[in-house]
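Here the complex is missing one protein chain, while the rest keep their positions.
Chain naming follows the written order as A and B, and within any one chain the residues start at number 1.
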Amino acid sequence: MLYWLWLVPAVPFAGFLILVLAGRRLGRAGTAVVGVGSIAVATAIAFAIVPPFLALPGPDRVFTQTLWTWMRIGDFTPTVGLRLDALSLVMMLVVTGVSVLIHLYSSAFMDGDEGYARFFSYMNLFVGSMLVLVLADNLLLLYLGWEGVGLCSYLLIGFWYRDPVNANAGRKAFIVTRVGDTALAIGLFLIATHLGTLDIQLLMARAAAAWAPGSALPIAAAALLLGGAVGKSAQLPLQTWLPDAMAGPTPVSALIHAATMVTAGVYLIARTHVLFALAPPVQFAVAVVGAATLLLAGCSALTQRDIKRVLAYSTISQIGYMFLALGVGAWSAAIFHFMTHAFFKALLFLGAGVVIIEMHEEHDMFEMGGLRRDLPVTFWTFLIGSASLAAVPLVTAGFYSKDLILFDTWSSAAGGPWLWLAGLVGALLTSLYTFRMVFVTFFGERHRAPAGRAGWRMTLPLVVLAVLAIVAGFVELPPTLGDKPYFTGFLLPVLPAVAAIPARALDLGRLQIAAGLVSLAGIYVSWLLYGGRRATVTALMRHPSALVTRRFWFAGWGFDWLYDHVFVRPVVWFAFADRHDVVDRIYDGLAWSSRAGWRALSATETGRIRAYAAGVTIGAIIITTIVIWT
Amino acid sequence: MGAVPLAHGLVVAALLFGLGLLGVLVRRNLIFILLSIEVMLNAAGLAFVIAGARWGQADGQVMFLFILATAAAEVAVGLALALQFYRRLGSLDADAAAALRG
Partner (left out) sequence: MPATFYAAAVVAVAATALAISRKNAVHGLLYLIVSLLAVALMFFAVGAEFVAALEVIIYAGAIMVLFVFVMMLLNLGPQSVAQERRWLPRRIWAGPLVLTAVLIAELIYGLASAGPTPAGAAIATAIDPLHVGVALFGPYAAAVEIASMLLLAGLIGAYHLGRSPGERS
């Protein structure tokens, strides 16, 4: 059964091929069957693999499957090999599980779109690439999956490419992530050159043996990998593409830009955690990046009007939490938060998709309102997702994962009170903007009637994800609440535990109370501000400094403006100034001189025999002259 | 019986050759061009025969025979071409066949 592992990424690829080659002939129903079915089969296989995997002996269960050797260049023999361990198993299950729900949802959401088959072919390609990414046993194959998901992200953001705005958003996402991907590629070259392998386990063993902690090489390698992770996971300073990526269809945002692809950076860092542990400055940078991103994105999320952009900034902010966890060495906490986030953020995006469809493609929350009676299923599931995102204590999955991150940040030797404080403020912001979104969308005045288009295929995934958004947290109960750390225990063979300072670990109870209170306080404040007639907010917004701040945050702290002025415009200016390429002059000159030579020579071709004979005679004279006078 | 210096014989050959060349350069009539080529071939043969006589060898005359054969083949093909030329272009003007102009 374990040997079926290769089928997990292969089935979505097969679905992609079928849809690409025969998509037009399949019809709508056929496309949906192939598109959703292939993912369902892959998911079924992925879950069927779990029991035999758990039956493997030993605490560090590992199953590797080498499919073939990719290329053989001297000692450098990267294989196409899959590696299933606790970490990749969790990733695989989350990816396939969320994917199948989102695909089912998409089959209804995209109904009536002329690119139905194209959409599912891209989505299948994406799922296949993502599975290659998480299952790869070496960094080269991981990089293939990494670029594959990037390509699908580009294709799906610009899915409705007839609108130039969408196409530009796709390009922006592709180019900005390309910055990080370039860093990642250089990092891979560095590692391959110095360690002679890209096999992840071998690489980590060799790195730990060959490189001293804190020396230059691991710092450079880890920093370059971090660059790749930052680009893919939309962290500071490469976060600007994700809000614009909301131009894609909503299921795409749910699958790619919330649940799976954007967390690839988190996975990469967790996968190569040995490298980061060898480079403490970089690891600290990861934490700082995470903390800064979660605060900045949280502030921006507070000011958005577009429901999807709120969720986009929220995603950036939540991935910031994961980076914070990675930065303090709480590897499994990051993966735990990845999992719960995948559930509740996919749920929120899908809920938002329902709302948008019911509101006739309206994205502005302030044009909605009062939907809780019209869309009860959506409202309750969305509420559960929001509660999970806001980390409402005890009952939601988000509480357990975020609480673990905050606690580890506080207690870890690599963390500290300041990072913890950033996380706590971020938690306040999270519950503020989340429930601002809930109150504005579902409460208050009703602006327009819903279209009533959402069928069971759209609500079923919502319900399933809502259940997961609650129960997924119970796999990791902190010491104060039952002390059942199944999740971290399961990941322990792959991801080591946090190096905690014992004295700080005693503060757990107090920290949890603080976090819970902050979450509830955020909800209460947002009820005060947005629950009723919003008089306070309106008054607050009149203040000039508030206005300026709001504008600044709305624009994502001006990063777009900054990059536009620092990078885009100079490049565009230079390209315009050099539109008649200087280097081209040389080649133009070559072309001109050969054309002139052609003209001169072709003038001698008169077509007259006598002229040719005269030429021969002149040649004879010259040769005779040479013969006689030399 | 006196002897003709080799140089004199070769000078005569050179003169004949030059006249043939002049004819090729000047005439536009294809028949005259062919005729001039005959003169040049003949001059070359003369040079061979004179040189062969100078050394008392038969090779010069053998070469003349080959030139004769070449001239015969050349004239046959050349005159056939001239006939075809006249049929197609209606004149023997060598300059009329300028389709190869660059």
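Just so we're on the same page, a contact is a pair of C-beta atoms (placed from the backbone, for glycine too) under 8 Å apart; a residue touches a chain by one contact, two chains touch by 3 or more.
Quick caveat, the model's predicted, so the values are computed rather than measured.
Panel shows chain A; residues 614, 617-618, 620-621, 624-625, 627-628 of it touch the chain omitted from the view. Against the chain not shown here, chain B presents residues 1-12, 14-23, 25-29, 31-32, 34-36, 38-39, 42, 45-46, 49-50, 52-54, 56-62, 64-66, 68-77, 79-84, 86-88, 91-93.
The working rule: only the chains that are shown with their structure count from here on.
Those residues of chain A that touch chain B in the shared complex are 601-610, 613-614, 617. Chain B makes touch with chain A in their complex at residues 21, 24-26, 28, 33, 94-95, 97-102.
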